[in-house]
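Of the protein chains in this complex, one is absent; all others appear in place.
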Amino acid sequence: MWLNVSTLPTLIFSLISFLIVLYTIWSVKSGKKFKIREIPGLKAVEEAVGRATEMGAAILYTPGWGGDIQRPTTIASMNILSKVAEKTAEYDCRLLYPTHDPVIMAVAQEVAREGYARAGYPDRFKEEDIFYISSSQFGYAAAVDGIISRSKPASVFLLGTFEAESLILAETGNSIGAIQIAGTDSTIQLSFFIVACDYTLIGEELFAASGYLSGNESILSSVKAQDILKILIALFVIVAMIWATIDPSSTWWKF
Amino acid sequence: MEIGTLIAGILTLAIYTFLYKDNPIYRVAESWLIGLSIGYTLVIFWQTTLVDNLFNPLFDDGKLIMILPLILGLLMFSRFSGKISWMSRIPIAFMIGAGAGVAIPAMLYARTLKQVSASVMPLMGNNGVFNFEALVVVVGLLSTLAYFYFSREHKGVMGKTAKLGTYFLMIFFGTTFGYTVMSRMSTFIGRVDFLLTDFLHLVK
Amino acid sequence: MQTRIPLLVCLISGLIMFAQYFSSHPVAKSIYENVLEWWQIIFAFTLLVGVAAFIKTNLKSISQKKDAPYRTISLLGLVLMPILALIGGTKIDTPFLWVFENMQAPMQATVFSLLAFFVASASYRGFRARSIPASILLVTALIVLIGRVPIAEFISDSIPKVGFWIQNYPSMSARRAILIGIGLGSMTTALRVILGIERTYLRGN
Partner (left out) sequence: MKTRWIIFAGMFVIVVISYLMSVPFETQPSPEIQKSFDFFESLPESSVVIFSFDHEASSLPEIQPIALVMLRHAFKNKTKVIGLSLFAEGTAIGYRMLNKAANEYGLKYGRDYAFLGFKPQHISAILGIGESIRRVFPEDYLGNSTDTLPIMHGIDNYDHIDMVVTIADGDRPAQWIEYGGANYNQQIMAGLTAAMITSYDPYLASGQLYSVVGGLKGAAEYENLYGKRGSGNRGMLAQTSAHFYVIVLIIIGNIIYFRNRKRQGRG
């Protein structure tokens, strides 16, 4: 069987989603403007970089132990890194980026280098500040904890996919008084970030943030597409609910 | 006492000194842990990935298709030469592209479609009794989705709904926190068990 | 060419992996398994790049007498494991496993257990009833926490039940909404990657 029938709903939904994304991208290209509502964690990004400059301290940015480069969250985090790198270049503020994944390291070096170049200070970029530090979950956590307590960054960015190390890093960051901006797609860790960090980008906000910050129109238009899909989903749920109440034996809404 | 237990006990205590503050004892343990764990990862990947999955199939079994991942892997080293360093983007593009291809249907199914249909429940039970839970779930879902609606300011009806959504989010965060605390305690109890039983012999 | 070839590779591999999901044909299945294997292989090679950079930075620090003792300890650990593995293998009762079991594993478990302390300090600080949302956070956390303690049943039968109800209905509905949002965000990001619109990872926008 070339087509697995049980995946058909996913295929149909994927194709609908593609059409909507392509439509919004096209309509932005043809001049339509979309705006994104304010996200509190985002305003804080600029503030966090500014604070580090004032204090003459570093910024620590880490994407967490749970992700790899194949994960869309990591890509979203890279977009934010690109903007943060541009700012740290402008303000001549040190950017430390420890990671557990060598591929993420390789990509982050390119992204940050480009950010520094865009800001007009390619010579301020230090490749060795974006480094690989052990793939072991708690080896990574011990190392980042050590770096935080020694380099005393003014701001800590925890953006990516985190697992149990989330609170170990966030509490250490808190103990040295850093402003902390976290964001992740790991639902369990979100609760720890909410409790321990100053700002938390919840799930999809992380994706929207990468569009907002970079001002990239294609990202903004796909945020719009996500919103359209959310409306469709809400309508679906309401209709299915009424249907199921009238006809409890119905199953067409089950996937 | 076994020498291994002695060492493990000392290293355990060395890590705990970090709770007081960063200090040379912690730093020695931390540096040792970083070194060992990188070395460990190297050995494991060498054995289970490069030898078992690449060299053996390629050189012993003559599985020629494995030349492709070998080339992709080797291209990563082009980073060290200025001129052809762009070639390291090919394996990265492969990983990211293939990852994105897998992610679209997997994410849409497990994270979206599955969750949508799991939220649908009849508002009336078989016995004709109103199903309060079904209402809570649908209100929670729709208001939280409104919170995640980005292309409009949260004002008016939208603002109120989104605000209700934040309350549901807080309930979720409180619940997860509460449920996770227990297992976080057990990791420490495990270390206490080791320290008291094996290291200090206070518990038999 | 420097961007075009990677973009083409990205597009093709993305489309193939997208398509294989919808097929149960053995060919599709084997493509999927192969790609999983290739990821690991590329990762393993990149690991060498990462480790080389790690060694280089550490040697540089040592030669500049910056944190030299600690950097030396890290490097010693790094070379020790492969040497032990070469000499005695990695199975049971080998020096390699001895070092893992008596040094690396206990330290990793101890770092993990720091969480118990951090949960305590975060709980003290992070649950103050500053606002309505913060109070909701506080109250649900308390109900669930108390409901999990064996003695809760003696105080009142309903505490664990309420905790359970909260988890299964209001909390679950918010979790679903978060997951739906993440699903949509991931999908659009992945789609932009495949189509080559998203190319931050290829140096800049």
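The chains carry the letters A, B and C, assigned in the order they are written, with residues numbered from 1 in each.
Assume a residue touches a chain if its C-beta (ideal position, glycine included) is under 8 Å from a C-beta of that chain, and two chains touch if they have at least 3 such contacts.
Quick caveat, the model's predicted, so the values are computed rather than measured.
> Quick one: which shown chains sit in contact with the chain that's not drawn?
Missing chain, whole complex, touching shown chains: A, B, C.
> Among C:Ser13, C:Ser74, C:Gln108 or C:Ser173, which one is in touch with the chain left out?
C:Gln108
> Could you tell which one of A:Ser17, A:Thr99, A:Gln137 or A:Thr184 touches the chain left off the display?
A:Gln137
> In the full complex, which residues of chain B touch the absent chain?
19-20, 44, 48-49, 52-53, 179-183, 185-193, 196, 202-203
> With the missing chain put back, which residues of chain A would touch it? List them for me.
Against the missing chain, chain A presents residues 137-138, 175, 188.
> Take the complete complex as the reference. Which residues in chain C touch the chain that isn't displayed?
Given the touch definition above, chain C has residues 33, 36-37, 91-92, 97, 100-101, 104-105, 108-109, 111-113, 116-117, 119-121, 123-125, 127-130, 138, 141-142, 145-146, 148-151, 167 touching the missing chain.
Note that in this section only the chains that are shown with their structure count from here on.
> Specify the chain most distant from chain C by Cα centroid.
A
> Counting in whole Å, what is the centre-to-centre distance of chain A and chain C, each centre being its mean C-alpha position?
14
> Taking each chain's centre as the mean position of its Cα atoms, how many Å separate chain A from chain B?
About 14 Å separates the centre of chain A from that of chain B.
> Distance between chain B and chain C based on Cα centroids, please, to the nearest Å.
Each chain reduced to its C-alpha mean, chain B and chain C end up 3 Å apart.
> Touching two or more other chains, which residues of chain A qualify?
Within chain A, residues 7, 10-11, 14, 17, 68-72, 75, 103, 106-107, 110, 133, 135-136, 138-139, 142, 145, 164, 187, 190, 192, 194-195, 202-204, 208, 223, 226, 230, 233 contact more than one other chain.
> Quick one: which residues in chain B touch 2 or more of the other chains?
15, 18, 27, 29-30, 33-34, 36-38, 40-41, 76, 79, 89, 92, 95-96, 98-100, 102-105, 107-108, 112, 116, 119, 138, 141, 145, 148, 169, 172-177, 184 - these are the residues of chain B that touch more than one other chain.
> Please output the residues of chain C touching chain B within their complex, sorted ascending.
2-3, 5-7, 9-19, 21-22, 32, 34-35, 37-49, 51, 54, 69-71, 73-82, 85, 90, 96, 98-104, 106-117, 119, 123, 132-134, 136-145, 147-148, 163, 166-184, 186-187, 189-191, 193-194, 201-202
> Can you tell me which positions in chain B touch chain A when the two form their complex?
Counting only chain B, the residues touching chain A are 15, 18, 21-22, 26-27, 29-30, 33-34, 36-38, 40-41, 76, 79, 88-89, 92, 95-96, 98-100, 102-105, 107-109, 112-114, 116-117, 119-124, 126, 134, 138, 141-142, 145, 148-154, 169, 172-177, 180, 184.
> Touching chain C in the complex: which residues of chain A?
Against chain C, the touching part of chain A is residues 1-4, 7-8, 10-11, 14, 17-18, 21, 25, 68-73, 75-76, 78-79, 82, 101-103, 105-107, 110-111, 113-115, 117-118, 128, 131-133, 135-139, 141-142, 145, 164, 167-168, 170-172, 174, 185, 187, 190, 192, 194-196, 202-204, 206-208, 214, 216, 218-219, 222-223, 225-226, 229-230, 233.
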